[in-house]
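Note that one protein chain is taken out, while the other chains of the complex remain in position.
Here is chain A:
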Amino acid sequence: MALRPQLLRLLLPSPPHRNPPPPPSSPSVAPIGRRTAAAAVLLLAAGVSAPPPRAARAEPDGEDVDEARIVRLFQEASPSVVFIKDLVVAGPQGRRVGEDEDGDEEGGGAKVEGTGSGFVWDSTGHIVTNYHVVAKLAGDGSASHRCKVFLEGSGGKSYSKEARLIGCDPAYDLAVLKIDADRDQLRPALIGTSRSLRVGQSCFAIGNPYGYEHTLTTGVISGLGREIPSPNGRAIRGAIQTDTAINAGNSGGPLIDSYGHVIGVNTATFTRKGSGISSGVNFAIPIDTVVQSVPNLIVYGTSVSNRFY
């Protein structure tokens, strides 16, 4: 299958220069964009996780069991999912930051360049995400970019940590960040396998579409063995296609099976007009590919194929 890079938009939100202020009740996260004349992307209302069901009947039927299982699945998997902000810093060596009164500012004069998702890989603080979410940390101008990771602590409260780039693999759109956190603060994700997936089985995405933190969406696996473009133009083969709603900001977050195991890394949606809005034709990098790549990214910084021995 041929590549369609100009039609397949990677899920890194770059909203226009002037972003309308979010409503007071919404999260204070408002990703901003620079040098873009695109129309404002409407903030889609995020799905709120369903409240716990009332006590089950004496003989609950299959659908009640399913609903309770999905609620529990979210509660257990959500703490492993993180919110990632790519920040532009106005430092001594930094580029001049655009004059933007509407920009969302972090403490210390940093502006939010983009947002995405990720998940905790291990207890030592490694975070897996998409390369395209944090690409600016790796390229020219990286000196003026910083990365913050927001994690869900006990009681559902959010706290943030500075993160640094440990390794990246543009060929598979993967990157690893490192945060310093106490071991007991971290809930590593349960890593599954993508080897025996079937079209039609259920899957769930947890991420931060448009900054709405820890959003759960549901769907099925729509197709397997798909081919999508990577940030370096090479084809990523074996991608999982799903109709689970995946929007800008979901990138880097996990695709989870009915047991709460990670089966993929949400990466792209097929879109026209570059809207970044989920079309129901969405893609994830299979976890078997991730498991092959990430340990090498942690130890060596690059994937095996990029090393020269």
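Simple rule for what comes next: contacts are C-beta pairs under 8 Å (C-beta built on N, C-alpha and C of every residue); 3 or more make two chains touch, one makes a residue touch a chain; residues count from 1.
Definition applied: contacts and distances are computed from a predicted model.
For the chain that is left out, the UniProt protein name among "UBC core domain-containing protein", "Casein kinase II subunit beta", "Pre-mRNA-splicing factor 38" or "Protease Do-like 8 chloroplastic" is "Protease Do-like 8 chloroplastic".
In the complete complex, the hidden chain is touched by one of A:T115, A:S230 or A:N296, namely A:N296.
Residues of chain A in contact with the chain left out of this view: 1-7, 62-63, 66, 69, 91-93, 121-122, 124-126, 137-139, 142-143, 164-168, 178, 180, 188, 190-193, 195-202, 219-223, 226, 241, 243, 257-259, 261, 263, 270-273, 275, 277, 279-281, 291, 294-302, 306-309.
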